[in-house]
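Provided herewith is a single structure, encoded as structure tokens, for subsequent inquiry.
Note that one protein chain of the assembly has been removed; the remaining protein chains are unaltered in position.
After this line comes subunit A, so read on.
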Amino acid sequence: MMDRRAALRAAALTAAGLGALSACGRGFGGGGDDTPDGAVVLTMVWWGDNTRARKTQAALDVFQRKNPGITVRTEYQDSAPYKDKLATRFAAGDPPDLMAMRMDSLREYADRGALLELAGLDLSGLGESARTLAAVGDRTYGVPSGLNSIGFVVNRTLTDRFGVRIPDGDTWGWDDLGTFARAVTEAGDGTVYGTGFDLFTLANLFVFTRQRGEDFFTERGTLGITAGTVQAWFEMAQRMRDERALPPAGFMDEAGSSAAQSYIASGKLASQIIPTNNFLSYNEAAGGNLALLRMPGETQGVRRGQSIDTPALWSIAARSKHPREALALLDFLINDPEASQATGTTRGVPPNQRVAAAIRPGLAKDDQVATDYLIGLQGETLPRSFTYPPGGSSIAASLETIATEVEFKRQTPADGAAAFIAEATKALRT
């Protein structure tokens, strides 16, 4: 909370006309201030929770043992304010050496020369899709910290109690989801809804868009999604909401972002969409009886919708004072099995396939479920994920606004879809 307050305070100063610069240099500690005996101090920032912090520190301990003379100072925080604070830190001329980078921020930093090109990094262990996930042209500015996808989790304790059969997760369609969810809502008698998902979470819409044969963002960085697809997405949700398969408008927005605060953990939803690398924490929070299904519609669509993604990239600042040591640390995190043994799959399945195979037997059971899910997907032919073009974050913002308008029936799906295409096209042009 302190960190967010510091950001608020900085913003309040700006707001009062007291200047944008006052925000600089606050929040994060100084970087690159080496110890007097000549040892190198690397700063590393990322987002996540305490569990991830413990596991990351365990990996860093191994690295520091293997590399005497390098000390890693790590800082972490909640995902929501991460983006703002990273920007502030760059503006202050004090970027971290190694940092977790959001997929939708990569181009915003890379295009402005703020990131080191990772030419010297050994990526031979990564599969084609993992290696190119964050490629900007033929250059690499970010490496996946892990691989994940999204999946549907279903609480078997609830479905068993209500006697509702869970559809086959490999072949089910969106209609099957609707039928299933309606049955749960009816059996739950108003205390439980069958399913719930955000219409404005891009990852969800990406799947639906690809299944219709389009790409949300094309390889050239233009908008590939058509108004018809956005409209179909809105209409499908509206139909499901009218049938009470989905909870009422506004319901989803009240849940917190962590697994423990989720509706599947509190038992108000029988199913929801999660990033697969979080399966372990969701299953723990929801009582340990979750099933992990693929996204609906994978066998009915024009083509596959799911893709291999990453929850976060690792990037190195172009202005890092110790690029060699930062690269060594990144190489360790990506290519050394000991690093992944320590971190487990908190950031997804290790992108290096040899490492992934090496650590699999030692994983916790829930992490194995998520790993097998992803290894299964990796063996199939899936459409590629393209990096977000600059302007992607303002597109995400307008989708959120318009989806909410449609959800509360202040706009029709057709009008909302047209408005979204217009705003998104404008955001990409400027």
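FYI, a contact is a pair of C-beta atoms (placed from the backbone, for glycine too) under 8 Å apart; a residue touches a chain by one contact, two chains touch by 3 or more; residues count from 1.
By our rule, contacts and distances are computed from a predicted model.
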- Query: Of the candidate names "8-methylmenaquinol:fumarate reductase membrane anchor subunit", "Pitrilysin family protein", "Multiple sugar transport system permease protein" or "Protein-disulfide isomerase", which one corresponds to the UniProt protein name of the undepicted chain?
  - Reply: "Multiple sugar transport system permease protein"
- Quick one: which of A:Lys83, A:Arg156 or A:Arg244 touches the chain that's been left out? A:Lys83
- Item | Hidden partner chain, touching residue among A:Ala114, A:Ala187, A:Ala291 or A:Leu428 | A:Ala114
- Note on the structure: Where subunit A meets the left-out chain, the residues are 1, 4-5, 7-8, 11-23, 80-81, 83-84, 87-88, 90-91, 108-109, 112-114, 248-251, 253-254, 393-394, 397, 400-402, 404-405, 408, 410
